[in-house]
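Next up is a structure, given as structure tokens.
Left out: one protein chain. Kept in place: all the others.
What follows is chain A.
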Amino acid sequence: MAYQRSRSSKDDLAADLFTPGSLAVGVIAALALRRMGTLGLVGAALGGAWAYQTWRNKTGKPPTHVIPRAPLTVRRSITIGKPRPEVFAYWRDPTHFPRFMAHVEDVREIGPDAHHWVVRGPLHTAMEWDADLVDIRENQHIGWRARPGADIVNEGSVTFADAPGGRGTEVHLEVTYDAPGGKLGAMVARLMGEEPDRQAHDDLRRLKQILETGHVTSSQPRPHGSR
């Protein structure tokens, strides 16, 4: 099967990063941020790139992946070192979602393969909807779709495939958000923060940590000196 996905925003970032002009802008932004104390230390390219992306977000020249195309689709993949049935079984029960999806506060069963979702955005705004699991294929695929009347119209799917060389299971996640009227951008931004890609990725990483190690990796809270 030919790979068809269009050039990702991360590729754009990497390309920009290697353009001297852009890097210089990133560096200037980094230094500015440092003065503001936002990053503390912005010595290396890590800081520059980070600041650069922030700068793009802040200056009304948003990275391409945040532009609220209608519908907005987020796709991320991860490889989990566990057999496909085990990964599938975990995902088959959406009440597990709050354990690894940072903004999902509660998922409660309301009927056969139907759930009520409560999602928390910034500033303690809550958004809710009922959703049905759809298109379930054992050990291969699970879809879900919000019912009409949802605060955010959304649907998603996750596909499971064997990774080569016995490396476990490839998990491919795709979520699409859509809403009538011009509300989409604002709502999705409220829900997802500035980087829906990043959030989806972090969610998948936490899922991987749970399935591989038994829990989400944590370094907080930790002892620290005065700030």
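One rule holds in what follows: a contact is a pair of C-beta atoms (placed from the backbone, for glycine too) under 8 Å apart; a residue touches a chain by one contact, two chains touch by 3 or more; residues count from 1.
The working rule: contacts and distances are computed from a predicted model.
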Name under which UniProt lists the unshown chain, selected from "Threonine dehydrogenase", "Amino acid ABC transporter membrane protein 1 (PAAT family)", "3-isopropylmalate dehydratase large subunit" or "Peptide/nickel transport system ATP-binding protein": "Threonine dehydrogenase"
Candidate in contact with the missing chain, chosen from A:111, A:148 or A:225: A:225
Touch list for chain A against the chain that is not drawn: 10, 13-14, 17, 20, 23-24, 27, 30-31, 39-50, 53, 79, 81, 167-168, 198, 201-202, 205, 208-209, 212-215, 217-227
